[in-house]
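Here the complex is missing a single protein chain, while all its other protein chains stay put.
Then we have subunit A:
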Amino acid sequence: MIRKSPMKQENRQTISGADFEEYFQPQNLEKALEIKAEYSDQIEVAAGTTDLLVANYEQLHQIKNWLDLDKIDELRKIEILENELHIGAMVTHLQLMKSDLIKEKLAVLAAAAEDVGSPQIRSRGTIGGNICTSSPAGDLLAPLLSYEASFKLQKAGAERIVRAEDFFTGPKRNLMEADELLTEIIIPLTENEREGAWVKVGRRKALVISTLTLSVVLEFEADKIIEAGIALGSVAPTPIRLWEVGELMLGSSLTELDYKQLGQEVKARINPIDDLRGTREYREDVAADVMVRALNEIERKRG
């Protein structure tokens, strides 16, 4: 039996018109791209809405047009295609941290997902939302830079692939065009041993906007480091990858590295600000420390 519940009178006041033609909940991507093409920047894209509803707190009624991606199942897949891992933009943090594939192949991304917000946020927030919000403090962003992820941006009839590193252009800014949607995150896989570490620094363990994040992903051939993805969040206007620090590590084994010196190299290459969550000086010192901690952790994991 279905019980019909009439809407309470006080909730009716602001409703006008017969229905909400401006709320779109397409069932497939093709339809979503058509709508985005038509409305361009005049429509709000809704994914897990953990940012959207906070940003529009008590002003939700002012959002004129909604493009809700919630019902598009093709954006919720995690799969391997030709030695690349493809993650749909609507995959949630919870899915990431529970996925055996992600835990095995991209352990640092899984660890970062586990540190996002709280259980209530992780079940709703999406990887695509984290990327498109483009906060310098977005927890998944440093790991994506470490793994050299690329993003698939689609619009009606066209698509392009953009490197994660090029995507972020400033605090909450990115190079996505108004008629585009982020549909997929693509990460190259390797046969080599990959070991990594994730550090999130904040005032509490849960529900905290990061003061600083560090993602270290090292690729080994025997004991030699052949790739080193060092990336940080909340220390510059965008999440950043420190290529120069990575290069200092190439060709060496962990035992040949001076961790403290590498910590100083990290510290020298970041550009943090003073804000509520920490001062510039604090972030610089902590960056050096957590780099040492991350390398120790990787050493421990490799036994």
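Just so we're on the same page, contacts are C-beta pairs under 8 Å (C-beta built on N, C-alpha and C of every residue); 3 or more make two chains touch, one makes a residue touch a chain; residues count from 1.
Just so we're on the same page, contacts and distances are computed from a predicted model.
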Of the candidate names "Purine hydroxylase delta subunit apoprotein", "Ferrous iron transport protein B", "Rod shape-determining protein MreD" or "Pyruvate synthase subunit PorC", which one corresponds to the UniProt protein name of the undepicted chain? "Purine hydroxylase delta subunit apoprotein"
Candidate in contact with the missing chain, chosen from A:I80, A:L175 or A:A206: A:A206
Answer key for A:K103, A:R124 or A:K224 versus the chain not shown reads A:R124
Chain not shown, touching residues in subunit A: 1-8, 10-11, 14-15, 19-20, 22-23, 25, 46, 48-50, 53-54, 57-58, 60-61, 63, 66, 68, 70, 94, 117-121, 123-124, 205-207
